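Selected chains only, in their assembly positions.
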Amino acid sequence: MRRKLVFGGCIAALALLVLAGPATAQEVSDQYDRTVSSGAEAMNMVVLDNIFIFLAGVLVFLMQPGFALVEAGLTRAKNAANIMMKNLMDMCIGVLAFAAIGWGIAYPGDFNGWVSSAGLGIAGFFDGALVDISPEALASDDFYPLAVPVDFFFQAAFAATAATIVSGAVAGRTKFVGYLCYSALVTAFIYPIVVSWKWGAGWLDELGFIDFAGSGLVHMTGGFAALAGAMVLGPRIGKYGDDGKPRALPGHSIPLAMAGVLLLFIGWFGFNPGSQLQADMAVPVIAVLTAFAAASGGGAAMLTSWLTMSKPDVSMAGNGILAGLVAICSGIAEMSWLGTMITGGVAGVIVVLSVLGIERAGIDDPVGAFSVHGVCGFWGLLATGLFATTSPINGAEESAGLLYGGGAGLLADQVVGGVVIAVFVFAAAGAMFMILKAAGLLRVDPADEVAGLDISEHGSPGYGPDILAATATV
Amino acid sequence: MRRKLVFGGCIAALALLVLAGPATAQEVSDQYDRTVSSGAEAMNMVVLDNIFIFLAGVLVFLMQPGFALVEAGLTRAKNAANIMMKNLMDMCIGVLAFAAIGWGIAYPGDFNGWVSSAGLGIAGFFDGALVDISPEALASDDFYPLAVPVDFFFQAAFAATAATIVSGAVAGRTKFVGYLCYSALVTAFIYPIVVSWKWGAGWLDELGFIDFAGSGLVHMTGGFAALAGAMVLGPRIGKYGDDGKPRALPGHSIPLAMAGVLLLFIGWFGFNPGSQLQADMAVPVIAVLTAFAAASGGGAAMLTSWLTMSKPDVSMAGNGILAGLVAICSGIAEMSWLGTMITGGVAGVIVVLSVLGIERAGIDDPVGAFSVHGVCGFWGLLATGLFATTSPINGAEESAGLLYGGGAGLLADQVVGGVVIAVFVFAAAGAMFMILKAAGLLRVDPADEVAGLDISEHGSPGYGPDILAATATV
């Protein structure tokens, strides 16, 4: 009881502070005047928009080596080449499958005129490579500064991100051919369907659901597909003892894994600020809030691991940074700096408890992908429902959070969105993994698993005999 | 016969699709109106051009850790520090030698007024640090938006790239001092001479030869110098058995190598889009095509290795990504998305066959540098001769590819350019390596080679005893 009072008092005090804070990224963007008249002024503005989003997309692609290193580092040396290969192919297949099929599903209708003129696929891809900057177009409320290619580039990087989240959760026991099928299906169908609901102007968008940079659309999609994969596959050999209790299967290189976390941190400076989709003064605000969320998540996870595991755990701190980053994606344009820090900090607590709980529940997710992306992605959606101070995007009544006089409406929308994404992705990915299992394409033979996937799936080890210790078959 | 028919039919069908595709990056750029009148409008345009190319240059420099990690990872642990040192020095020597000598050779005449006022070398370096944006200058057909320093910065990053390609091919047996000589000579003379033929407005440019971002000028130069080095040096001890058959000398860390591939992938988003040399709407088109080529190359190499080596090989897939990227550099501004994918995909097939063939031919190229950069660079030149849809740069009749009604003229030009680059670089680099060999500066003693170059050349191991396995002297 007393704890609850203390907790409530804290929240109230914080809420006041938040209310006192003047501005969100969205408000900065709204106050920012982009009226241009002449052709050259418009050209300069639009080219900067497109070049900036291109560069933001490059930063998002930098998350690919980040994910690869995190996942390789947190698993065992005998599977390291397999993890890297899966990440290489996520990027290759992700780009091609999203171009051929996914993009058309994610952005149906006449998004920038592309799909309407070309149908599914990439045949008409560069029709929209120029932006109409005639005075009429500029004056239109629908003026959108990005050309189709840069839009595609940025979104393809997101699709590759959604796909790559799964590879860590299914590490150490999955057939490579099954993984390829998964990767293609997620980037061609599952992820684009979810995206279409919001960013493709679908039902979640009409509902008033807020997901600025993808806590739900990107991270929950990856996270719940990861959960489905880990559950259908079952745990790695040796992960649980005869008593059913989990045993540590330590990652082979914390330095590689944490270097990956730092690359992801940096890549997120493309992920969130780039989601502003134009070069304006809200971009640096979003960048600062991204750093705040990461720092809060990392600090909170370190402290939580210290309290629950007796020592400050390195990989938990790294996962806490990622958890804070995942959670803030949804509401970052609508939150003050304090809402951001609370969102990130709570994510850092949640991720530690979730990783420990998932492990105890008998689900073997070697890198904590579901906890980071699925659980903290969902938390991010809820946090928006609590802390969003304004939401002029839809102008709907329910568009402020519970703590800012908006009632429970936005929160309810966020819950609906989160639950539907979770259920759909879990079901679709689960069905897919079960079909692959039934077809004998999912799990490697026990002997191959013990020997390591580098040998069994790819024919050569990920580390040479000059590096691999004699104890390498743990 | 039947195969040929099928193949011909495929090509014909593809050609139709390609013809149906509306636009290339070059066409986008041509349609894009950069007319500016006032000083401030021009200033904004020109500053964005220069800042963008600066940032593109930074991305190209990111290829340096990429190359270093690929090369270190694909060779043995006992030579890892030596590989890193060679890459550090490529960057140091590359920048200084290209500034002092190479730049003046590559861009003779009055390229931006720099060399004419300063002669060889860097004495007058910053004369051209501002861009004339007077109305007369802007209205001129020769208006060029880049200042000399940013031009130099971008081109120096390319020179360092050309130099660093060789270090992997000569890994494990080369004296460090000999390598330093090589690195200085390539960036000061060999690479700049080749560049002068096309980007320096030389004879290949007059011929109508197309090499937008350097499949030939950069990658073939590095690749054929690598071939010369590997041949003059001879194979590493133990690479070939008494029966003359090659034996595997596995790389020590696939995770490092593939992280390097991913960094190279990202760095290429500076290499190709930056080669547009201004910030316009063609940049995102080029970025998307870069990703398509890499993805096609990676996928095709994976499948090819699966078919020829029975399992999907990780380092082959990584080399396939690089092969696709190398091959598309030449024609990326003149190709549709489908031409791009075919170019990248074919490169992915070629690189696997080339790596296996080169090894069987008795040439020990530990990382496949010649196959990736030399062979696929040449393929990229040919692909431009086949798939280029337009080539308004020179306005010459032969400037469309064979499949687009341009006849064999462009293809012939590309063959001429490729052959001359190959012969010149192979001869010049070969002579250089033979002189170094005669001077006793090229190959280390057998005992040193067995002990590893980290010890023999640099006096301390690349890995501590806490990491290096007891079997480290393989």
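Going in written order, the chains are labelled A and B, and every chain counts its residues from 1.
Definition applied: contacts are C-beta pairs under 8 Å (C-beta built on N, C-alpha and C of every residue); 3 or more make two chains touch, one makes a residue touch a chain.
Because the structure is predicted, anything quoted here is derived from the model rather than measured.
Whole-complex copy count, one sequence throughout, 2 copies displayed: 3.
Here is the rule we go by: only the chains that are shown with their structure count from here on.
Chain A and chain B have Cα centroids lying 33 Å from one another.
Residue ranges of chain A in contact with chain B, taken from their complex: 38-41, 43-44, 47-48, 50-51, 53-55, 57-58, 61-62, 64-65, 68-69, 72-73, 80-85, 87-89, 91-93, 95-96, 99, 122-127, 129-131, 147, 149-150, 152-153, 156, 176, 253, 256, 454, 457-470. Interface residues of chain B facing chain A in the complex, by the touch rule stated above, are 17, 20-24, 28, 31-38, 41, 44-45, 48, 52, 55, 59, 76-78, 248, 250-255, 258-259, 261-263, 265-266, 269-270, 273, 279-285, 287-288, 291-292, 294-296, 298-299, 302, 309-314, 317-318, 321, 336-337, 341, 463, 467-474.
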